[in-house]
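The complex is shown incomplete by one protein chain, all other protein chains being positioned as in the whole.
Order as written gives the chain letters A and B; numbering starts at 1 within each chain.
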Amino acid sequence: MADIDWHYFLELLVSGVTKGCIYALIALGYTMVYGIIELINFAHGEVYMLGAFTGLIVAGVLGVMGFPETGILLIGGVVAVIYCSAYGFTVEKIAYKPLRNATRLSPLISAIGMSIFLQNYVRIAQTQDFLRYPNLIPDFAFLEPISDILRPSGFVIIVTSSLVMAVLTLFIKYTRLGKAMRATAQNRKMAMLLGIDSDRIISATFIIGSALAAVGGVLIASHTQQINFNIGFLAGIKAFTAAVLGGIGSIPGAMLGGIVLGCCESFAAGYLSSDYEDMFAFAILILILIFRPSGLLGKAKVQKV
Amino acid sequence: MMQAASSTAALPVLEVRDLSKRFGGLLALSDVNLNIHQGEVVALIGPNGAGKTTLFNCITSIYTPSEGQVVLRRPQGEECILNTHKPHEVTRLGMARTFQNIRLFQGMTVLENVMIARHCRTRAGVFGALLRPAWVRREERAIEEKSYTLLQYMGLESLYAEEARNLSYGQQRRLEIARALATEPFLLLLDEPAAGMNPQETLELKEMVLDIRKAFNLSVLLIEHDMSMVMSLSDRIYVMEYGCNIASGTPDEVRHNKQVIKAYLGEDDA
Partner (left out) sequence: MRGVVRSFLVSLWFMALTFPIVVIKVSSLDGSIGWRWENAVGIGIGVFVVSFIWRALLVRRGAMTPREADLEWLFTWLEVERNQRIAKAVGLFIGCNVPVLFLVSVGGWKGFLTSLHALEVGTVAALVLAHFGMILGGGALRGKQRGAVAVQWVRQTAASPLGRKGAVVALMAFVLPLPFFMDMYQVNIISSALIWIMLGLGLNIVVGQAGLLVLGYVAFYAVGAYTYAIGNLHFGNEYIGFWTFLPIGGLLAMLAGVLLSFPVLRLRGDYLAIVTLGFGEIVRVVLEGGSLSLNPILSLLPTSVVQALPASFQNTLDLGGPAGIGGIPYPGFFGMKLSMDDSIRLVYFVALGLTIITIIAVSRLRDSRLGRSWAALREDEIACEAMGINKVTAKLSAFALGACWAGFGGVLFAAKTSFINPSSFTFMESALILSVVVLGGLDSIIGVALGACVLILLPEYLRSLNEYRMLIFGASMVLMMVFRPQGLLPAKAIKRTMPVVTEPPMNEKAGAA
């Protein structure tokens, strides 16, 4: 075992963590929504895709107007976050809110419908081809020595997502809204009795989740440098896997799950076979659900009879 | 109690031995013992959260006990230790139950609710369903008739085509009993059957339980908070508090038991 190729290993690790951060950002949206209304928000992957597209469009417009690249990235990111929050909010109002008291199946099907709708909305309004994403991330001088392991975009992804997740953790822990969200997730009825407006909390959850997905969308698009209307589907499923892996409903779980999943995928693709890269996520998902349905950090729920 | 045992001259049909159930750190049941003899009506009482429903769930294998044994003796004589059984096997062995928070098949009709319960006493499978040979058709008709008869018995026959969710509370409770009876049990467990009923309905229920016991040759274990019903209905009573047996005996014995009075009326210096 002496001759492990450390360089290759590191390369895989870094690319796994990079991907994992994105999964984690999206997974947070799934986990938060699931925690509060027990719904797999299928359209969440689409919000991430919309984030990438909005970023691209803003970048296109600003580029024509001659903005500097770093400015474009920042403005694009901010606009994408705002727009995606609005999308998340609207989707919830249209597709889920009227179904608050329906059976479990209805909102899930509604979510699938929403996901199909949003994909095709972008396909028709924009294009079904792959779009090239402009390279907006500057080269950092201090990354020069390890540039073959960590690309600037990877660096930006890791830093930004760590930052965002730290802010989210603090937010959930210490602000009024964050506390109300935790209370609602624990027991919605009780929270309502205590005067928490659950509709507002649900909206807020969708908004925050979508904003995180938008950050993910813009970041990943600048990393892979191409986007298309159905990138949201696979990313969404994998992020959901990450959320389940970490224990659905658990916020630190989603972060951990994302990174673990990213690394698993990256190593499996690197050491086993890259043909079936997409399959690993599903295989992992099935394995966790069979052997540890409550995930890494989740708590097992016992049904009272 | 010894007398009761010798008068039925046989081993108890249900025997719970030193049963414990833990939920994480919470000891919901600790070393509970309980016996029911053929033909007895036994009541299980205790303050809220004492662990009565949990005991029911352990007996019917919905929960697996942490320690201890549940032994069921069938009229045919075999003896089964239920700890490793699945709930549906327990029902098949001849123990049926109702639920504290009614668990009917709400979207189905009253008759279908009872028909479902005939499942474990009938045998048509996939091919029976697809090809419908004569014996399956006969079986289906028998299921319908038997279920309808049970509905008549419970006074629900006029509602047979109604969806279960449209029934009143008392009717739903009776339907649950009809459904349990349809599995042909020799031991019936009722979890707070009178909850939500008015005094008149409770009185009728009491008569009904005694009737059922005779007509179907059953033993009954019931959880109930309505003391007048418990006292007049049961042959013996077990009292639980904080997951432990604190007393047992005939209604009179229990009524005068110090610990029971304390548990129900709270600590009293007098």
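Quick note on the criterion: contacts are C-beta pairs under 8 Å (C-beta built on N, C-alpha and C of every residue); 3 or more make two chains touch, one makes a residue touch a chain.
Keep in mind that this is a model prediction, so the values were computed, not measured.
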Given A:Leu12, A:Ala95 or A:Ile137, the one touching the chain that is not displayed: A:Ala95
Per the touch definition above, residue among A:Pro107, A:Gly232 or A:Gly249 touching the missing chain: A:Pro107
Option from B:Glu144, B:Glu204, B:Asp235 or B:Glu253 whose C-beta touches the chain left out: B:Glu144
Full-complex contact with the absent chain, from A:Leu74, A:Ile146, A:Ala166 or A:Met279: A:Met279
Residues in chain A touching the chain absent from view: 38-40, 50, 53-54, 56-58, 60-61, 63-64, 79, 83, 86-87, 90, 94-95, 98-99, 102-110, 112-127, 129-132, 134, 233, 237, 240-241, 244, 275-276, 278-279, 281-283, 285-286, 289-290, 293, 303, 305
Touch list for chain B against the chain that is not drawn: 60, 62, 86-88, 91-92, 96-97, 99, 103-109, 111-112, 115-126, 128-130, 132, 136, 139-140, 143-145, 148-150, 152-153, 157, 160-161, 163, 179, 183-184, 186, 214-217
